[in-house]
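Here it is, the structure in full.
A single protein chain has been removed from this complex, and every other one stays in its place.
Let's look at chain A:
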Amino acid sequence: MRVPPLTTCEKEVILEALKSGKRFDFRGLEEFRGVKLVVGSEIGTAICTIGNTKVIAAVSAQIAEPSSMRPHKGVIIIDVDLSPMANVSNEHDRLGSKGMELIRLLELIIRDSRCIDVESLCIRAGKEIWKVRVDVRILDEDGSLLDCACLAAITALQHFKRPNVTLEPHHTLIYSEYEKAPVPLNIYHMPICTTIGLLDKGQMVVIDPTEKEAACLDGSIVVACNKRREVCALHQSTNLVLSTKQIERCVKLAMSRAEALTAVVSDVIKQDQRERSAFKRPDGFSITTPSLILTSGTAAARQINAPRIQHGREPEEKMLYQPSVIVNENPLSVGSVKQEEVDEDALIAEQLSIIQNSVGGVAVSDPQSSGVSKRKKEKEMVDDLLDGICDSEEEEVKTEILGSSEPMEVVLPVVEQQKDEEDVTSWRKKKKKV
């Protein structure tokens, strides 16, 4: 979304007021806005507010492998997130040129000013180091963004404590906060940023400009310094030509500011430590606005009672319930099983088993035993018959010699006997007839 630019008349009014030494928020030209610092209940989080500018910084640490160039130094990473919450012209997950500038400057101020002892972040040289990550999230912007972000980051770093570790020959033990007290970072000094707006080619200074004022100014200079009166970083936003005197003046202003804010930061941290050591759970960022403000509201914690129908049903009911889940399935879908089919299958299977059993019983016991006995009978009969035939043959041998028609009669009965042995009875009858 686009942001409407500052109108010409607005710009003229603001400039006119500034030149006469007045500002729209009733400050003097060399007056700062109020600073509010809150540390969270989670360790290493802080919200900083300067006027309407709001920034949250969160510090986290993890163990990583160091680079081969610096095997015994920890790493500090700074990340800035400019969300549409801060300014509607921002987009999610996209850093514009403003965001890039902010990251570079924060890196310059926090990392390159060597305010944190990175050597103490080394666990095992060349193997394990602490990687400290500072996430700066801009929540609302109204000028002096860098001041606010830097203050939030420094406070969060001061508030942060990394887990304690001990080194064993082959491994590293990391302790939770209940086993061993976490260790705060070693911070040598606190660089504090101050944005100073310049007007009239650097002749006039406007301290801590708001967004609208910054849009009217010729440029601005950012001075980062600590309470030991050392300048940590100097950054000029536009290409104005400034004399040494003008810069010295700016640095002097920044130094007094740095001293004041360092005291505020250490106060906040000390207060938090006192509360924590007394086992009092800190409020953190929970809202503490007075109830007088109309845009705020509070609802006390309350008990929720559910209607007591569902209270603890028996497992049998669960069993009862389940078939309906199957029915609810789409019967048209591939691979689904209809309840009727299931029943039919079961029925068929049952019938089949009954049939098999009955068939087996019949086939194995009755017919085979009876068959065997039948066979025996048959055999006996056949034997008898054969004996009888032999007898008759002997008789007929005699006749063979006598008549030619006799042998035909003898062959016939033998053939008949081979044809149907079972039909013994009929054969017998025949024989008798014969």
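Rule of thumb we're sticking to: a residue touches a chain if its C-beta (ideal position, glycine included) is under 8 Å from a C-beta of that chain, and two chains touch if they have at least 3 such contacts; residues count from 1.
The working rule: contacts and distances are computed from a predicted model.
Engineer: Identify the UniProt protein name of the omitted chain, choosing among "Protein CBR-CRN-5", "Vacuolar protein sorting-associated protein 35", "Exoribonuclease phosphorolytic domain-containing protein" or "Brevican core protein".
Structural biologist: Checked against "Protein CBR-CRN-5", "Vacuolar protein sorting-associated protein 35", "Exoribonuclease phosphorolytic domain-containing protein" or "Brevican core protein": the hidden chain maps to "Protein CBR-CRN-5".
Engineer: Which residue from A:Lys11, A:Arg27, A:Arg70 or A:Arg133 sits in contact with the chain not drawn here?
Structural biologist: A:Arg133
Engineer: Which one touches the absent chain: A:Val88, A:Ala125 or A:Leu352?
Structural biologist: Spelled out, the listed residue whose C-beta touches the missing chain is A:Val88.
Engineer: Using the definition of touch stated at the top, determine which of A:Ser41, A:Ser120 or A:Asn164 touches the missing chain.
Structural biologist: That would be A:Ser41, which touches the missing chain.
Engineer: For chain A, which residues reach the chain that was dropped from this view?
Structural biologist: 1-2, 40-42, 45, 47, 52, 54, 56, 58, 60, 81, 83-88, 92-93, 133, 135, 137, 139-142, 281, 283-287, 289, 293-311, 313, 318, 321, 325
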